[in-house]
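For this view, one protein chain was removed and the others were kept in their places.
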Amino acid sequence: MNRLRLWLLAVGGTGLAALLVAACLDLPRFGGRSHPYGDRAVHASLRRHIANTIASVNFDQRAYDTLGEMSILFAAVLGCVVLLRQTRDEHRAPPEPAEVARPVRRYALLVLPVALVTGLYVIAHGQLSPGGGFQGGVVAATALHLLYLGADYGALERVRPLGVYETTDALAVSSYVVLGLAGLLAGTAFLANTLLPYGTFNTLSSGGTVPLLNAAVGMEVAGAATVLLAHFLDQAVEIEDATEEEPGK
Amino acid sequence: MSHAMDVLPYLVAAYVFLTGCYGLATSRHLIHAVGCLAVCQSATYILLLAVGYRAGGTAPVFSDIEPGSRPVVDPVVQALTLTDIVVGATVTALLLALVLQIAKRHGTVDPDELRELRG
Amino acid sequence: MADAVIVVTLLLTAACATAAVTQRDPARQALVLSVLGVVLAALFTVLQAPDVGLSQLAVGSALTPLLIMLSVRKTRRRGRSKEDRE
């Protein structure tokens, strides 16, 4: 059985490898000069006074796709919440606090605000410099979990009312949709970037609706990552089977 | 050298993808399999960005350079890759949640043992 | 010659991917995966995609390892308590 499977894998893998190599040899040469879509995207972005072309592609030219991406994230978090909920045969045992060396604790508590500010900075400058809602949101959510590293799970739970983050997540997704619908009401198209003035190039308020959509994505990702990590932490640290023995033995 | 350079990034992407597939097929632990899937996903990032690269180009971000002063790489594939990474992370999270659920239901995380359980 | 840095990071990425697959213990694999995330971020910088590099850093260096390690911990605890009962 096992040997048969390996043989099958070897045959399939060799075939796939041959096809992939053939495809690679036929691709346009690495580093080539012809990027028609890229050049047009850059022009469109500059026309709308957005310094970061990638943000322009994500939140203006392909804003509808980003809505899909957000719904995937939202649905995945929902799925994780359902899969990792506490079932009837499990109980919660509050974990005993871990003993953290003082320098580590100090470092975690000092870096936490720095990381939060960095996250907000990355979100706010999304349409100017590299970064954006997604990157900043993950950083902000990770920053919060420094409390778990610096202190213990109890401390994290106290500053993390989960309902608030779940609501933030949902609100952010709906605000993205509302921003899209606003374009429709204004007589153009869903998520069209024609509502707001484009502003001065390379300033925080430039780019019409892009900064707003960016902020919505940032909020959503921060909320989603926090909720996700909360459920995994609950499972790993707090929730136990009825049959499970006391931890730490 | 320059001729090999024309396809090397694509070949690396293909190699990474195949390595991930090998790991997936021979995995003895479901969490390990999820990690191998993450390796497969990273192959797609490499491929997309390699397609969009332009020799001597720089990032199409104009906060610190004058627009038009330097050639830029393709922003469209970068935006695609960004979406790809987000979706990849959510897939990893969802699969890990499923693995925990399987461990809870069947008491094992070895795919072969799971097959025997089903009979 | 200008491509040397691209070649080096590409080869490093391939080596990291191989290492991540050959580590059979999920906890050890998570360590290699986080290194792979950091190396990928460097590769994306070299390919002039700082936005992508940032999100790979955010996801690969802290979020994914944390998720994997928490899952490992949960399954290990379960395994340990099962052994205790037997």
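For clarity, chains are labelled A, B and C in written order, and residue numbers in each chain start from 1.
Definition applied: a contact is a pair of C-beta atoms (placed from the backbone, for glycine too) under 8 Å apart; a residue touches a chain by one contact, two chains touch by 3 or more.
Simple rule for what comes next: contacts and distances are computed from a predicted model.
Chemist: Between "NADH-quinone oxidoreductase subunit J", "Cytochrome c oxidase subunit 3 family protein", "Peptide/nickel transport system substrate-binding protein" or "MrpF/PhaF family protein", choose the name on the UniProt record of the chain that's been left out.
Modeler: Of the names offered in "NADH-quinone oxidoreductase subunit J", "Cytochrome c oxidase subunit 3 family protein", "Peptide/nickel transport system substrate-binding protein" or "MrpF/PhaF family protein", the absent chain's UniProt record gives "MrpF/PhaF family protein".
Chemist: As a test of the contact rule: which chains in view would the missing one touch?
Modeler: A, B, C
Chemist: Among A:12, A:28, A:68 or A:97, exactly one should touch the missing chain; which is it?
Modeler: Once the missing chain is taken into account, the touching residue is A:97.
Chemist: Which candidate, B:5, B:25 or B:65, sits in contact with the chain we can't see?
Modeler: The missing chain is touched by B:65.
Chemist: List the chain A residues touching the unshown chain?
Modeler: Here the touching residues of chain A are 93, 95-101, 103-104, 107-108, 111, 114-115, 118, 122, 129-131, 135, 139, 142, 145-146, 148-149, 152-153, 237-238, 247-248.
Chemist: May I ask you to list the residues on chain B that touch the chain which is not drawn?
Modeler: 58-59, 61, 63-65
Chemist: Which parts of chain C are in contact with the chain that was left out?
Modeler: 1-2, 4-5, 8-9, 12, 15-16, 19, 22-23, 27-28, 30-32, 34-35, 38-39, 41-42, 45-46, 48, 50, 53-54, 57-58, 61-62, 65-66, 69-70, 72-73
Keep in mind that, in the parts below, only the chains that are shown with their structure count from here on.
Chemist: Work through the pairs of chains, note which ones touch, and then classify the graph as line, ring, star, complete or other.
Modeler: Per interface graph, the chains form a complete graph.
Chemist: Please tell me whether B-C or A-C has the greater number of C-beta pairs in contact.
Modeler: Of B-C and A-C, it is B-C that has more C-beta pairs in contact.
Chemist: Roughly how many whole angstrom separate the Cα centroids of chain A and chain C?
Modeler: Those two chain centres are 17 Å apart.
Chemist: Going by the contact rule already set, what residues in chain C reach two or more other chains?
Modeler: As it turns out, chain C has residues touching two or more other chains at 3, 50-51, 55, 59, 63, 67, 71, 74, 78.
Chemist: Please set out, as single numbers or ranges, the residues of chain B touching at least two other chains.
Modeler: In chain B, 5, 8-9, 22, 50, 52-53, 55-56, 59, 61, 72-73, 78, 82, 86, 93, 96, 100, 104 touch at least two other chains.
Chemist: In their shared complex, at which residues does chain B touch chain C?
Modeler: Residue positions touching the partner: 5, 8-9, 12, 15-16, 19-20, 22-23, 28-29, 31-32, 34-36, 38-39, 42-43, 45-46, 49-50, 52-53, 55-59, 61, 72-73, 78, 81-82, 85-86, 88-89, 92-93, 96, 99-100, 103-104, 107, 109.
Chemist: Over in the complex, which chain A residues touch chain B? Could you list them?
Modeler: Touch residues, chain A against chain B: 5-6, 9, 13, 16-17, 20-21, 23-25, 27-33, 35, 37-38, 41-42, 45-46, 51-54, 56-58, 62, 65-66, 69, 72-73, 76-77, 79-80, 83-84, 87, 125, 128-130, 132, 134, 201-202, 221, 228, 231-232, 235, 241.
Chemist: In the complex of these two chains, what residues of chain C are touching chain A?
Modeler: It is residues 3, 50-51, 53-55, 57-59, 62-63, 66-67, 70-71, 73-74, 77-78, 81, 84-85 of chain C that touch chain A.
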